[in-house]
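So the structure is just underneath, and the comments pick up after that.
All protein chains of the complex are present and in place, except for one that has been dropped.
Coming up: chain A.
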């Protein structure tokens, strides 16, 4: 094994939570908060086992480091969750806590990308039907978020970024979040089916399943490719919206799917470079913790090289006009420049700053691209660049 791997493995920080005092998943809602001590220990062993698998492949921590990690994960005291006032016997959450379960910022992104998906396909659907479809898609995305928070309450409790979420902070029980997520999932899918069509509803149901089960329950704790594959869930909304307003799937929304799908790895791996300690503490096998920061930088660069040309596909396909060509070209150069800096600068504070800048820019980049498409198609600003459009598509 590369000697550098042992050093990188040694960076895996101790401090995983002890079983007691960590929010459980709460079947049923009336159970006390810290009851699922045995389930927490089981999950710690599962995650440690996943890390050991990578050690065996010569691609991650050493067996000794993994053993130490597992020992620490099952025996080190956890941060104590606040005790709920159970004497009353009912929910103590506020309305805002339930809203927080839906991950409003993610919902906004889903609504925004779905809206762009609706607009670029230029259908003749009634605005009220379009609005109701968009609402159902948003609620479905929120339901996925609630189910994810229910499943990940244990690791959310030990990550600084997520420790104040409603379940680890003690404001909502796991059972309440599960019931809330399931109710919204079923309601949003049924609503979309009745308002739009059952192709869109089925697609929304698949999206919820993919995020809650395939990503949250399986991939996230099992493989460093978790966000690569799981990122598809975040890329589906434009296609769901297309299915809702046209009853079919077109090339435009397939391209939007590809843009979001390929954007996801550089975005989340830039974050993981900065927050690798948090993820290590939680036992999540993010790429920097398993393969090391240098390999992560290389992967960010490679994915960016594929991502950038895909962002320019709307131009030859005839739905990205002159404004998109100019803005898309400029942001493409910026993205390449920032990703190259992350690849090149590997030590010290400059390296962390480069990763933070890239992370921040990826959010802006995606927003700008989709905002320009929305403006071109909704405000009538689209004007094709004939020299760049494929024949027959102008």
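The definition used in the following text is that a contact is a pair of C-beta atoms (placed from the backbone, for glycine too) under 8 Å apart; a residue touches a chain by one contact, two chains touch by 3 or more; residues count from 1.
Going forward, contacts and distances are computed from a predicted model.
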Per UniProt, what's the omitted chain called: "Peptide/nickel transport system permease protein", "3-oxoacyl-[acyl-carrier-protein] synthase-3", "CoxF protein" or "ABC transporter substrate-binding protein"? "CoxF protein"
Looking beyond the chains shown, say which of A:106, A:132 or A:336 touches the absent one. A:132
Which of A:101, A:178 or A:195 touches the chain that is not shown? A:195
Spell out, residue by residue, where the missing chain touches chain A. 85, 87-88, 90-95, 98, 126, 128-129, 131-132, 135, 195
